[in-house]
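Handing you a structure now.
With one protein chain withheld, the remaining protein chains of the complex are depicted in position.
A, B and C label the chains in the order they appear, each numbered from 1.
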Amino acid sequence: MQSLWRADWFGPLVVTVVAIIFIAAFNPSFLSPLNIQVLLLAISVNMLIAFSQMIIIAIGQMNLSVGAIGGLAAISFAGMMEVWGLPGPVAAVLALLIGVVAGFFNGFFIAWTGISAFVITLASLSIFKGLNLAVTRAQPFYGVLESVKAFGATTFLGPLPWLLIPAAIAFVLTWYLLNRLPLGRHILAVGGNAHAAELSGISVPRTIMAAHAISGLLAALAGICLVARLQIGQPTIGDDWLILSFAAPVIGGAVLAGGHVSTVATVLGVAIVAIITQALVLFHIDPFLVQVVLGALILWAVGVNRWREVRVARSLKRI
Amino acid sequence: AEDTKVALVPGGPHPYFSAWEQAGKDAMRDFKLGAADYKVPQKWELSQQNELLESLVTQGYNAFLIFPGDPVGSVSTAGELADTGAPVIALAGCLKDPSAAAFCFGTDTGNSAYLGTKELIKALGGKKRIAHFTGFLVDPNTQLRIDAVEKAAKEEGAEVVQVIADIDAPEPAEEKINAYLAAHAGEVDGIITTAWVPAVVSANALRKIGDKRIKMVGIDHDEVVLKGIKDGFVAGTMLQNPYGQAYIGSFAADKLRSGCTVKADAPFKSNALTNKFIDSGTVFVDASSVDNYVASMQGITKDIMATFADTYLACK
Amino acid sequence: MTAPNAATRAEGRVGSPRFYLTNEFGLLVLILLFATIFGLATSGFLSKFNLFTLGRVAAINVMIGFSMMVVIVTGGLNLAVGAIGVCAAMMCGWLIEDIGIVWPVAIVGGLALGAVLGFINGFAVVRSGLHSFIITLASMSIFFGGMIFLTRAESFRELPPFFSAFGRLKIYGVVSPLLLVAIVVGLLLIVMYRYTALGREMLAAGAKPEAAALSGVRVDRIIIICHMLSGVLAGLTALLLVARNGAAIPSMAGQLGQDWLLPAFLGPVLGGTLLTGGRVSVLGTFLGAVLVTMLTNGLLLLQVGEFWVQACLGVLLLIAVLIDKARRTFLARRRIV
């Protein structure tokens, strides 16, 4: 029980459960299979977006270009199917590769020049988004294969969307990476104290590049999944990922200075935002008030977790 | 004439405007203009559009066809452009009076929403609960559209059971529309969409849940919407006429530069923003007419073009 | 005027070798370099009209940068700058148009709202102990949503002609008064950080709150003051935009005021203000914003294919920081410093 209470994911979990019970009590259709499916769809993709940023938060940096990388991968994926007629899986692999390369590009410049990640990813955001616009001329690609569309639209075992699969795999691998693999531990070590990590024999530049490549991969995966979900290759995909990408890990207790993130709590952060968004629709909130209520509920969610943290901190004495 | 350099400036990158590019090229050829170039702000931001417009002045453009980034906020920029001696025409969307724009040439968004709602209710027959999905609240057109839909519904004794706004980006649109349909599909008979992205997303959503009971009327000519009409998931769409706007607009701007003036007694319409409004045409397209929607748009353009100079301009 | 702050004071005054290592000097070099390139490569870059509009756009970007900078100093950030700015501008418009208050008082009213909203942010940050990122993320939604709800997204444009005249005024045909306002604000900020106990305490509180507190700095109060200052500056920026646009419009900073976020961080970060707090460069923020505005303007004038502008801007930005990096490495290698 003690350790449960101390876990990062406990606060968000309580918030999630309370929110579900509360909403379902007032609106039973919230738990209808279709609604669960819609919720899971939103969570699946947003989870990938959040992970993509979370990895970079873990290393103590920011990646402003997650959306631009995701968008570029998305339109490449759709474009390769439409223009070159590539089969879905091949296009997907190539699009993921584009994501990795884009992420590596970020990591390389950051590690090589020592210029802040903020500046580098800001510049690359412009580059990736600019390439997107130059390729699409702001027009969507419609030639998404039926198989891809089906993947984005159908379910298994009742309400479970197929899109949950890539997200779930990413979740397990990310968790495993950050909790069990040296590479992930190095990412957290560099985020916690880069100098100390260097003195412990960890190659800081290599770790930074790896983290950004992984971030790019996850962003690209999110972009691909969105193409499947939206059924077209929208050039605007990724335009407003940024806020969410930070909000979910932070709601999940991530330390923006680096060194501490929680994979599980981040997923719950994503779920909280999705549930709140959906609740606003379910309860017919005046569209002009939606933003106010959304802001207030997010504050409530983080407030609960903060309260827990303060309690935990008080109970821990230095030895 | 040769020395006329027209700039066609949309609010930002958006598929709605893509027809402007070809229309500009055609106009340049047909009316022997120095240029009629499609210039796109890199983002849908008022300040970006202003910066672009200012740099176009420096680059020597001398006639401006602008989709105002904001009906009120762009008035001042339009004034500064006019101060350089260039004619300014509000295209596809209007500036709020008073402004330096010669006139506004575009879709009457309120009216289009009104007509679309009427078409929807017609398609619905007896059932009368409709949901309205629309664009950003910071865009005052959104309020006009909300009001117009409400008005049309009231006239027909229908009820607008839900308005979802701020969904002009694909991801939030998808989330909210799906969430709505998941929980409330049973409580709604029809959907009216009054912005491009919500139309695309709703069409896809209806296809996904395979629901042909709910009727939907969309807006614009995105392939997804048109295909939805063909396959029976969408009742119809309110077509607008971006090509005609840019083509005829370029023609008019050139005329205004070469000594023509706007007729004092021109038969302008008025809308919520301006009293100098010219309708670029809006047509309802349904399954019966969807195959030749291009032709119907070209038809409108030809009709307007035929009488445009005589109706609105006084030339020496 | 060199870097007006505690940390860069250590790095040297104009003329001293270390000055050549500062961010400010680097930015100055880049600005001159690119100005020369654009001046030669395009016909209109140095025209009076272009310099006027360039200065006016830069002024707004500089001011947005300042409004974020004063909070970055504390190691926090204020995602709600845009939302607060729009709220302040709408307040001013409402006071003039619906209440009929004279414009100077209305301006004060708008700025006061900015301060109040900033206070709410600061108070919430200090009291909850949550990172300002999440507080201002939420308050951005709340402030902006409240404003949209109250105004129903309607603009206020019945403003005294003074406003738009101010926005259009060309001093000596090239200088916008907006730019002068930004410069004056910059000078005041320099004085604050360099020559007042308050400014220094802000830097101390941002660099190491624990140490500052044990040295007698009221860290909580300082953080609240920084947020209030941010609110006031955001409000002032928005009022300048009102002058530029001739109206107070809800969309002037985009959806939720998010359009301001990029310029808000660009100036300070390029200028050498540390995101972790404790180090600030007012001049750097100014020059950083000017550099980016100039790059955008130059690219537009170069008429690169319409959809390529953004990609080119990114590349130029990257080249700019790489040149700067190379300059420092070069100087350091030669032991010039």
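One rule holds for everything that comes next: a contact is a pair of C-beta atoms (placed from the backbone, for glycine too) under 8 Å apart; a residue touches a chain by one contact, two chains touch by 3 or more.
Following the convention adopted for this analysis, contacts and distances are computed from a predicted model.
Within the choices "Hydrogenase maturation factor", "Ferredoxin", "Monosaccharide ABC transporter membrane protein (CUT2 family)" or "Ribose transport system ATP-binding protein", the name that UniProt assigns to the complex's undisplayed chain is "Ribose transport system ATP-binding protein". In the full complex, the chain left out of view touches A, C. Among C:Val71, C:Leu189, C:Ala204 or C:Leu262, only C:Ala204 touches the chain that is left out of the view. Listed for chain A, the residues touching the missing chain in the whole complex are 180-183, 185-186, 188-189, 192-193, 195-203, 210, 259-260, 316, 318-319.
Interface residues of chain C with the unshown chain, by the touch rule above, are 6-7, 9-10, 18, 195-198, 200-201, 203-204, 207-208, 210-218, 278-279, 335, 337.
The definition used in the following text is that only the chains that are shown with their structure count from here on.
Taken as a graph of touching chains, this assembly is complete, with every chain in contact with every other. Among the pairs A-B and A-C, the greater number of C-beta contacts is found at A-C.
Along chain B, residues 13, 40, 42, 137, 166 each make contact with two or more other chains. Chain contacts: chain A has residues 130, 133, 137-138, 288, 290-291 touching two or more partner chains. Of all residues in chain A, those touching chain B in their complex are 27, 29-30, 32, 34-35, 37-39, 41-42, 45, 130, 133, 137-140, 142, 153, 226, 229-232, 234-237, 239-241, 274, 277-278, 281-282, 284, 287-288, 290-291. Chain B makes touch with chain C in their complex at residues 13, 37-40, 42-47, 50-52, 54-60, 69-77, 79-80, 84, 96, 136-140, 142-143, 166.
Residues 109, 113-116, 118-120, 122-131, 133-134, 137-138, 243, 246-247, 250-251, 256-257, 286, 288-296, 298-299, 302-303, 306, 310 of chain A touch chain C in their complex.
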